[in-house]
Every structure is written in structure tokens, then in C-alpha cells.
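Note that one protein chain of the assembly has been removed; the remaining protein chains are unaltered in position.
Our next item is chain A:
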Amino acid sequence: MLGYVVRRLLGAIPTLFIIITLAFFLMRIAPGGPFDQERALEAKVLENLNRVFHLDRPVWEQYLYYLGNLARGDLGPSFIYRDFSVQQLLANGLPVSIQLGGMALLVALLAGSVLGTIAALRQNSWIDYSVTAVATFGITVPNFVVAPLLSLIFGVWLSMLPAGGWGGGSPQNMVLPVITLALPQVAIVARLIRGSMIEALRSDHVRTARAYGLPARMIVGVHALRAACLPAVSYLGPAAAALLTGSVVVETIFGLPGIGRYFVQGALNRDYTLVMGTVIIIAVFVVIFNLIVDLLYAALDPRVRYD
């Protein structure tokens, strides 16, 4: 298995390289530059800035220069957050995003599988219909509606929880953002699990388990749930990568110092290095979570082999 993991990680290097290259040149095609402002800078100042950041060189030279720095682990300085390097920004923001995303993922997995399983076991009952209705609600209502609503109800009217802010990562501050992030995921996982659970419960080997008098908790928990998990696992891989790399909406509305907003701000301001940094982080997360999904799949299903 270790060999397989190493092979997969080595295989990811060309993928990352292509992503970096595409992102680099796409950024440069976009009109404007990091130092364009409402009021144009003095020509001399602009020239100096461009020289300092090597923006006066041909693009291919800048590209090679960037790759060289990247190989040494240097993501470069941010053009907009003048006193910070991209590393520093990511190092500060990523832990926040990972904590929020990780908790949301956990909530999605637990609540989603419990709701999905209950709905499947009580198929076509009022419980099933209410789970489906809630799931549809969770998927259709966008987070920029949910977040302010939660903030308004629990933060402002009821004063139970802080309406926003990170508060040094205190649990109270995390509740509302985690719920906002988790809600659509809970809904999707519940629907996936419900569907695959219904199929698993109809399968021949579950009939065998029934015919052998196994108690219901074993039939559902041991025989049906494991098979029913598989589609949810393959969904959660890419979903986890997206959750853990932050959400611009949630971070902006709750005022959280995660990395999600860097992507949008960086892109709007043509902060080339910051955008490249976020792209690399997201790409690495996607690669890693796809690998984790494949490993989990093989662990859950003995018919899947590494090759």
C-alpha cells in the first residue's frame, strides 16, 4: 500500500505542474496588473515596483523565475498585503479554514448518514418525506442566505452565539459558520446514503442476513451501511477538498480569517502570487483527498485493488 501511495503522489507532480502553468498564464492574460489603481501611480514608482517584483521581464522569464522559487518552497511576496509573504498569509489562514471545514465535514458525515439511514429504513413514511424535504431545502437555499439568517437569529435576536468574528477560535464562534458550511453537505450526504441504503437493504446478501436471524442493528449497521457508504465516500473526497480550503461567502459574512477570501480578493486585485498560492493549495488538497478516497474505497470494499 505504501508503494501505491508513493506512486500516486509521484503521479500527481505532473498534474500539479500543468495546473500551475495554466493558472500562471491565465492570470497574465487577464487585463490589468497588481498596481493598477483608480488613480494611476507615478510612472517612476510603477517602474520601480515592476522591477522589484520582476514584472518588467518577459512573461516566460517570470514563469521560470516563479517555478525556481516554488522549487525552493518560496511562494513569493503578496502584491497587495505588502508586508506579508504568501506563505505567511496561508499559514495564518489555512488552520482556520481547516478547522471550520473539518468540523463541517464531520457534521455532514454523521448527520447525513444518520438521516439518510433513518429515511431509508422508514421508506415512504412521514420521516422519509421530512428528511427529503429538509435535504432539498439544504441544497437549494444558498449559503449567503443561510449565513446572515443564522447570524441574525442566534447572534442578534437571541444573543446565544457571537454573530461573527473568529474570537481566537473559540467554540462559540465556530458553531454558526460550521452549520452554514455543513448544511448543504448534510443534505447531499443524506440523499446519497438514503438511495444507496434502500438498494443495499434490497440486496440478496441482506436477505441472507435476515434469513439467518441476525438482529436489525447488525443487518443495518454491519451489512447494509458499509455498502451504502461507498457512493458517499466518493462524493466526500472532492467535497472535503472544497470545504477545507475555505469559503469566501462564509468567511466574509462571519468575518473569519480563513483563506477562502484570498482567492477572490487575490483574483480581483491581480495579486498574482496570492492567487497562485491558493490555486496550489486547492490543487494539493484535491489530489490528497482523491487519494484518501481511493484508499478508503479499497479499505471498505475488498474487491477494489490498488493498481
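Assume contacts are C-beta pairs under 8 Å (C-beta built on N, C-alpha and C of every residue); 3 or more make two chains touch, one makes a residue touch a chain; residues count from 1.
Keep this in mind: contacts and distances are computed from a predicted model.
For the chain of the complex excluded from view, the name given in UniProt is "ABC transporter ATP-binding protein" [choices: "Blue-light-activated histidine kinase", "Attachment p12 family protein", "Cytochrome P450" or "ABC transporter ATP-binding protein"].
Listed residues A:Val114, A:Leu214 or A:Leu291: the one in touch with the omitted chain is A:Leu214. Mapped onto chain A, the footprint of the missing chain covers residues 3, 7, 123, 202-205, 207-216, 218, 222-223, 226-227, 300-303, 307.
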